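Right, I'll just put the structure down here and ask away after.
With one protein chain withheld, the remaining protein chains of the complex are depicted in position.
After this line comes subunit A, so read on.
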C-alpha cells in the first residue's frame, strides 16, 4: 500500500474527506481519503464511512452502465479509507464554469455558453434516474466540466457518497429538489438554469419523469409551506 501512496499530494479538503493528486500505475489519479472524523461517535463514523465508500464505488460503476461519465475506479481500500480513481484532466467544476462565464460575458452570451451545459446536466440526471440511481448530493461542485479533443462538452459526475439505488419517485423528486436548491443558493441565474435542466431531464427520463416531477413539486411545496416557528 505504502508504495502506491508515494508521491501523492494534498489537493483540497472536500466535504467528506481529503483529496490527493498523484500517479497510480502510471495514470494520473485522484485519491479521496475519508479520514476519521473525531467529531462523531467512532461506531457511527466507521459505519458511515464504510457505507459511503461502498455507495460511491457501486454508483460509479453503475452510472457508467447508465451512460453517465464518471471517473474510473482504480482501487478501494477500506483499511486506509481511500478510494483511488481517475483524474479528469483539464476539468473544472461546473460551479466555477458557470460563475466564470457569468462574470466574463454579457448576459446574452453567457446564456448561450451555459445552455448546452444545462442541457447536458439534465440529460445526465435523467439517465441516472432512468437507471434508478439516486445521487443524493447533486450540486454544481459535484459536476466536472471538460472539453473532449473534438471540442465536445463533457460533464463528469463525482461524489457519489450519498447515493443509493431506489426506484421511488419520491427519492428522485428529492434528488431534483436538492439540485434546485443548490443552484438557487449558488448561481444568480438559477431561475433560468433550472427549467432548462428539467426540460432535458424529461426528454431522457421518459419512463417516469411525470411521476417524478409531480413528486418534486410536492417536496418543493413541503419545504416552502413548512411552518417555520422560531
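One rule holds for everything that comes next: contacts are C-beta pairs under 8 Å (C-beta built on N, C-alpha and C of every residue); 3 or more make two chains touch, one makes a residue touch a chain; residues count from 1.
Here is the rule we use: contacts and distances are computed from a predicted model.
This complex has a chain not shown, and the name its UniProt record holds, of "BHLH domain-containing protein", "N(6)-L-threonylcarbamoyladenine synthase", "Trafficking protein particle complex subunit" or "Replication protein A C-terminal domain-containing protein", is "N(6)-L-threonylcarbamoyladenine synthase". Checked against the hidden chain, the listed residues A:71, A:122 or A:136 yield one contact partner: A:136. For subunit A, the list of residues touching the undisplayed chain reads 13-16, 35, 37-41, 43-44, 47-48, 95, 136-139, 141, 162, 174, 177-178, 181-182, 184-186, 188, 219, 222-230.
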